[in-house]
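Let me begin by handing over the structure; questions about it come next.
Yeah, one chain of the complex is gone here, protein chain that is, but the others are all in their spots.
For clarity, chains are labelled A and B in written order, and residue numbers in each chain start from 1.
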Amino acid sequence: MKGEMTKQDFQPIGKDKRVNQDIFRPTISYWADAWIKIKNNKMALISLIILTLIIIMIIFGPYIVPYKYYEQDYDNTNISPGEQGHIFGTDSLGRDLFSRLWIGGRVSIIIGIIVALLSMAIGVIYGGVAGYFGGRIDNIMMRFVDVMLTIPGLLINIMLLIVLEPGITTIIIAFGITGWLSMARLVRGQVLQLKEQEYVLAARILGASNRRIIIKHLIPNTMGPIIVEMTLVIPSAIFGEAFLSYIGLGVRPPMASWGILASEGIKVMRFFPYQLIIPGIIISLTILSFNLLGDGLRDALDPRHRI
Amino acid sequence: MYRKLLTFTMIFIMIIVLFAGCTSESGGQLEEAEKVLKIAQGSEPPAVDPARANDNISLQIGQALFEGLYRYHNGEFIEGMAEGEPEISEDGLVWTFHLRDAKWSDGEPVTAHDFEYAWKRLADPETASGSAYKITDFVKGAMEFNQGSGSSEDVGVRAVNDKTLEVTLVSSTPYFKEIISFGAFSPVREDIVKEYGEAFAANPENMVYNGPWALTKWEHDVELEFEPNENYWNREAVKLDRVISPIISDYATQVNMFETGDLHMTILMGEFAAQYDEEGKAEFFEDGLSINLLLNRETYEPFANENIRKAFALAIDRESFITNIYKLPAIPATNLINPAIKGVEKTFRDEFPGDYFPAFDSEKAKELLQKGLDELGIDSLPDLELMFLDGGASPIFAEFLQENFRKTLEVEAVLTPISLEKRIEISMNGDYQTLINPTGPDFNDPMSTMETWITGNPYNEVKYENEDYDTLVKEAKGIDDTKKRMELMAQAEELIMEDMYVVPIMHNVSGYAISDNVSNLYPTAWCPDIDWMFADMEEAEQ
Partner (left out) sequence: MYKYILKRIGTSIITIWVLITITFLLMNAIPGEPFSDQRKLPPQVLENLNEYYGLDKPLIIQYFKHMGNILKGDLGYSLTYKTRTVNDIIAQAFPYSAQLGIQSLIFGLTLGLALGILAALHHNRALDYITMIIAVIGVSVPNFIIGGFLQYFLGVKYQLFPVAQWKGFIYTILPTIALGSRILATQARMMRSSTLEVLNQDYIKAAKAKGLSKTVIIGNHIIRNSILPIITTLGPLSATILTGTFVIENIFAIPGLGRYFVQGIQDLDYPVILGTTLFYGVFLVVLNLLVDIIYGFIDPRIKIVDLAGDRL
């Protein structure tokens, strides 16, 4: 019959073994892949742009205006934004808020970055060693971390700051001492997983030393979560500094920090709300951007996460 | 799904209702229209016990609950437990007081023995009272007792009989009546103290009252509640039905509560003061507080040089701070004695004006700085540690000073806030370079300030040593002729201002707002700092 299909209508293509091996997705490196994913993530991209802008302002902002952050001008206290060359107005001592905001940003961001780096350095080594060697060593090392983690970090920070003089260095030390713990936990978890992978087994059979395996194979593959964790350490450092400054354990005048600006702003909020609103917006924007960026990075750096 | 949400919400609401039940409903209904005054305290009173009360709040409350021989009210020292004026011996050393018939809140009579017990307890080293110096400075034998070298029998306080108290002084003290109006000299019942020991006066049940008010409720750190003491000898003078005193440490919250009608009085500072002043609702008064800067030459060498010290004094733009930042009408101080202090007839400042240096002269300051540096042989001043108590306007004032010093004297000041504990410690070991020192006189006489700076006085924190000054002040202390005393002290003030180890900054003025319907409520420079004991209200509030 006409519409019927017969055997002759079909022709086998055959099994071309080579075709099976072809990978139809172009080969790109892990990092390039991550970058593409980020670019496609609108929120993360916007956050990245905002953060870049903020960082640019932090670096160059204080030089744009002729006022230094510590210059007091008693005839011009509490001026509204936009008047007399003060872009963001002045505070109760007549100091320019534009300048102070960006100088304060330096303090907060620097604290955040250094703490993040410190946490990474210590945490990676500690967690890496624990995870890799496993067994008793891992047990003891992680017990210690667990114990330390149960004690609220802020309490320890406060006590440290009471003992040492409050200041940028002390804050960094205090946050650093409590910050590396979660990083260590994270890294150790990762390493525990990874070391069961086949390529590690292969490396070991080939005779690679423990050190080489840790450095060349394990750590680079944990970079993903580590970076994500680092981006999330920074906003919590900013938060922490703001909190400590509010209760009076922050940096010392005339230095400004975002925490100090916020607490001073709250004091005069009902009279000069801009003194709280402007720093509040910038602080919140920064924290939010880091959080969104962290989320985006987490998705981007996860090789299993496909768009 | 929504059913689950509904369950959630129901549980949520149930828990909330549970909590609503738990939270205490207090300070609620007024029975008939009562006259209830609501006045806040800035913090939980550390100790109401007369021998332990050392701060304004405890002392204020003490004046409501207890009453000494005399009390300060509306500008005068009026009779308290004492009836009439004291009899003073020829040489001014023996004072005899006659007590009126008065009762404690539990019905027991107030006797001279209660006074003798209280005063000796004040001096007793076991009590470890921070106000002990108030009695050891004046009453014979008290100093020795307090330091452990004498006994309580030798202290010059004696109950001759139930109604007569005889006091022997170290030296003639014309203003002794003012000294004993201070809360530490209130009578105390020996049996009550023995019964409660350490817990005496820690709660309303642990004490009895001889003052106009009784404490009915003390919810620690939340509020205090007072009702009139029915056994008070002058009960008719107490007009209000109740006083509620919530503890509000954030003064902006106090202002907020004043505006919503939850408080009848609030202190005003900074922007609030300016705003209320514009609306004509602020009142100001000289509170007797003076802010000085202390220069310690032992820890900061340049302070040994007179030109350097004067340079610091002139580098501070007092007017600017007061007008632009402080916003209370304080007085830039160019002299030492506070304007609230009495002189012969009027105030000391009225009779002896004394502007000893300009309130701000940065040119002159730079000149003197250069001279001083040359004399010292250095190019610039080393970093300076500036300490201040953490609270009120001190922090912002410290930043102000820091910038003034940087601009005019090119010296870096490092700001170090300190706690009250540390401040006490520093007063004992002198471990500071320069210190913002708000200070108030203990009694209404220039001597209170002048005697602090005598060589060797433990409170002489700058270790001022000037023989001529010492001579003048000691002479003024020993004579009775008020006019001569004042003249001598004026001369002494000139000397200490010349030497400038104590740099006067400003004489403070406090701001406050009081509800219109409240009368007879006085903030004062003395004890009590807020005199509400005999206040009245126009009509009862609903």
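The rule is short, and it goes like this: contacts are C-beta pairs under 8 Å (C-beta built on N, C-alpha and C of every residue); 3 or more make two chains touch, one makes a residue touch a chain.
Note that the coordinates shown come from a computational prediction; the quantities given were computed from them, not determined experimentally.
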Q | Neighbouring shown chains of the undisplayed chain, as defined at the top | A | A, B
Q) Which one touches the absent chain: A:Asn139, A:Thr169, A:Gln197 or A:Asn210? A) A:Asn139
**Q.** Touching residue (missing chain; options A:Ile103, A:Met183 or A:Ile283)
**A.** A:Ile283
Q. Thinking of the whole complex, not just what is shown, which of B:Ile248, B:Ala273, B:Leu435 or B:Met497 touches the missing chain?
A. B:Ile248
Q. Which of A:Ile46, A:Ile87, A:Ile125 or A:Ile156 sits in contact with the chain that's absent?
A. A:Ile156
Q: Specify the residue from the set B:Gly148, B:Gly377 or B:Gly456 that touches the hidden chain.
A: B:Gly148
Q | On chain A, residues whose C-beta touches the chain left out of the figure | A | 139, 142-143, 146-148, 150-152, 154-156, 158-160, 162-163, 189, 192, 235, 239, 242-243, 246-249, 262-263, 266, 269-270, 276, 280, 283-285, 287-288, 291
Q: Spell out, residue by residue, where the missing chain touches chain B.
A: 1-5, 8-9, 11-12, 15-16, 19-20, 22-27, 44, 46-47, 49, 52, 125, 128-133, 136, 146-148, 198-199, 201-202, 219-222, 246-250, 253, 256-257, 259-260, 262, 390, 419-422, 424-425, 427-428, 431, 458-459
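Definition applied: only the chains that are shown with their structure count from here on.
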Q.
Quick check: how many Å separate the C-alpha centres of chain A and chain B?
A. 50
Q.
Give the list of chain A residues in touch with chain B in this complex.
A. 70-72, 74-75, 77-78, 92-94, 248, 252-254, 267-268, 270-272
Q.
Applying the document's contact rule, which stretches of chain B touch chain A when the two form their complex?
A. 252, 270-271, 275, 317, 320-321, 323-325, 390, 395-396, 398-400, 402-403, 406, 414-417
